[in-house]
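In this view, the complex is presented without one of its protein chains, the others remaining in place.
Chains: A and B, in written order; residue numbering restarts at 1 for each.
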Amino acid sequence: MTTTRKLASAIAVAALAACLVCGCGTRHSARPQVTLTLACWEGPEGLVSLTKLLDRYKKQHPNVAIEIQQVPGSQYYQRLKIQFAAGVAPDIMQLAYDQLPTFAERNTIEPLDRLIDRDRFPVDRMFPELMPALKYKDSFYGLPRGWTTFVLYYNKDMFRKAGVPFPREGWTWDDFLAACKKLTKDIDGDGRIDQFGCDAPTQVDGIAYWIWQNGGRVFTPDMKHCLLDRPEAIGAVQFLAGCQYKYHVFPAPEQAQDLGGGGEMFRNGRQAMFIQGRWACLTFRGATYPGGRPIDWDVGPVPMNKQKATVLFANCYVLRKNGPNLEEAWKLMQWLTGVEGQKHQARTGRDMPSFVRIANSPDFLDPVNPPEHDRVYLDAARYARPLEVDSNTGATAEIITNEITLIFATHKDVRKSMRSIVTQIDKIQEGER
Amino acid sequence: MKPRGNPLIGHQAAAAAGFLAPSFVGLLVFAVAPIFGALIVSLLDWDILTPPEFVGLTNYLTLWQELAKGETLRQVLANTIYFTAGTVPLAMAASLAVALLLNRKIWGVAAFRVIYFLPSVTSIVALSIIWRLMYNPDFGIVNRVLGVVIAHPPGWLADPHWSMPAIIIMSVWTGLGYNAILYLAGLQGISASYYEAAKIDGAGPWMLFRHVTWPLLSPTTLFIFTMSVIGGFQVFTQIYMMTAGKPTPQTSVYVYHVYSQAFTSFRLGYASALAFVLFLIILSVTLIQLSVTKRWTYYGN
Partner (left out) sequence: MKRRTLIGDIAVYIALLAVGITMLVPFGWMIVSSLRDKTEFFRQVGGLFPSGVHWSNYLQAWTTVPFADFFTNSVLVAACVTLGQLITCSFAAYAFARLKFRGRDALFIAYLSTMMVPTQVTMIPLFIMMVKLRWIDSYTALIVPFLASAYGCFLLRQFFLTIPQELEDAATIDGCGHWSIYTRLILPLSKPALSAFGVIAFLGSWNSFIWPLIVINRPSMKTIPIGLQSLQGFYGDGNWAVLMAGAVIAALPMLVIFLIAQKQFIEGITLTGLKE
């Protein structure tokens, strides 16, 4: 008993002493002239890559220290909003392009037109398809670290074994379904399916392009109404729901190894196809079957129906509006999104470079690492679109995601789901919130 | 012998003020003022980034509509009640059973007590992570063991029908030691004379339990019951860690909903209104418990 009290007192004294020494506030590292804070959602591997890049910048700019705030993706935007409200927002932040309107609308991020023109940042050398994703109300708000189109990853071993031709330009939903059926198997004969064709979408960016391919849209062009209850949208989602519930070529929740959406099953050789952006290369390079044999995989175009369509994703950096270190942060941003940063990103396999020239160079068209057909990403750019977004995207995307989960996890009727989405979203879009 | 002319009487109020000052200020600023603050916020529409807008009782109306029309909130409330109704009886029965066992004063009881208490001192964050792994439908230990006897073990956290039961089981497991200790204290507070008197009358073990142990335990039982019910309505961490409310909305519970409305969707006014309603629910439960205590508790008269 006395020991505990002594222990407790010792801890308390030490704690108070530490408190006095460090101050009851946040901490500082050594003090160069400028400290920039950079927020990102990178995981452990991404952080290593980012740190390498930033180290090179720091060598050229020894007066700049960069503090990285690494926040897991699921809490990332929450954190940013709280930080903005509390006045402690970072100087430069990673932002997915679909969040640009939300943050721009609330006057939290710096419009970039003036800076781009003044310092002549070469936006004209970027892919034109990318431009709309970086702008809000015709002003630039973000510059991309990189971008990507969504393509279809496929396991060549499984395709060969099943005798299915590899995905090729112009292949259709019917081809896709037929392939899935042949690729979904019970391998060891224990009555449980071990290998699946593909998996169900879990978020709006997993479902949008199917709807576009069917001739539909998610929103009207002026974003005032949601169009998910139109036949084209319903048809697309019903096709996917059919893959899961009728043909059983997508894993049901209890069959999935994870809680869905992460590509784990493809990475472990349990799934034949997976649709995702370029960053999946990072996780799939070096992927092996249980037991250690490397997976032979490549990429191909997503299937088409009434038209070709796929979704693009732009990974942007943005600046805190009127931040205290705006000029230094802008310098860093130019470097990260300029030629240096683009080449670095391209080589790591995380992103497609936004500059056309670099995208067509060996930095991206990597002859050594898989996938073999890096061109597929570039070819898909011709029919890639950004998601339809506005400043309510956070809330509307969540509504859509919830209903998608209900459809694919609880077999909720597609029509009912879509109607529910439209009712909820239209309320928000009409400004009743 | 009462002291007369106590020199301290005149100074008592002043001394009291001094002794009470720290806690008084602390509670006033951080416990009382926020209650009024919450009331005010519940009358606003605010997303913390832009200035708030006064909307009166709109948030409460929206709340009522959501309940009435069977939208998300109704499911959330149902889930919370499901969780509480599932955990409380199970937890109480299990911990009472364990306490009865521990009460037998067998050699090594102290060691068992320590072991049973381990989950209670471990962060529920860590426990949630462990159980998430254990519940993995493919390689978690639960299904590996079950798979020996059942052909298709359930999908647990991934399966909408089994996700809440999974969390219920985990929660009961976590609280077992804690409640057992409480019951044990209650059991040890029962004077041996009651048992002896009953045995003289020829009572066997079951009769002893029913007529001596159970009634004399009733204060403890009621206390654990009330605390468990209140705790059930406030469950958050396990849900946040294990399922984040998915498969939505099968495991979204009330406090999780409040949290996500306040800090993910940034609808602070609506979330405050939700929190107030929770307050009313808990208050009702406690008042019911107080009135029931008077009728049911047996204090050994």
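General observations
Basically, a contact is a pair of C-beta atoms (placed from the backbone, for glycine too) under 8 Å apart; a residue touches a chain by one contact, two chains touch by 3 or more.
Just so it is clear, the structure is predicted and the values come from calculations on it, not from any experiment.
Checked against the full complex, the candidates B:93, B:133 or B:288 give a single residue touching the omitted chain, namely B:133.
Screening A:35, A:70, A:391 or A:410 for touch with the missing chain picks out A:70.
Contact between chain B and the unshown chain involves residues 3, 6-9, 11-13, 15-16, 19-27, 30-35, 37-38, 40-41, 48, 98, 101-102, 104, 106, 109, 112-127, 129-131, 133-134, 138-139, 141, 144, 173, 176-178, 181-182, 185-186, 192, 195, 205, 208, 219-220, 223-224, 230, 234, 236-237, 240-241, 255, 258-259, 262-263, 268, 271-272, 275-276, 278-279, 282-283, 286.
Residues touching the missing chain, restricted to chain A, are 1, 3-5, 7-8, 11-12, 14-16, 18-19, 24-27, 43-44, 69-75, 79, 82-83, 85-88, 257-259, 262, 264, 268, 283, 288, 290-292 (touch as defined at the top).
The rule is short, and it goes like this: only the chains that are shown with their structure count from here on.
Look at where the CA atoms of chain A average out and do the same for chain B: the two points lie 38 Å apart.
By the touch criterion stated above, chain B contacts chain A in their complex at residues 45, 48-50, 136-139, 151, 154-160, 244, 246-250, 263-267. Interface residues of chain A facing chain B in the complex, by the touch rule stated above, are 74, 78, 81-82, 84-85, 106, 108, 191, 252-257, 259-260, 394-395, 398, 402, 405-406, 409-410, 433.
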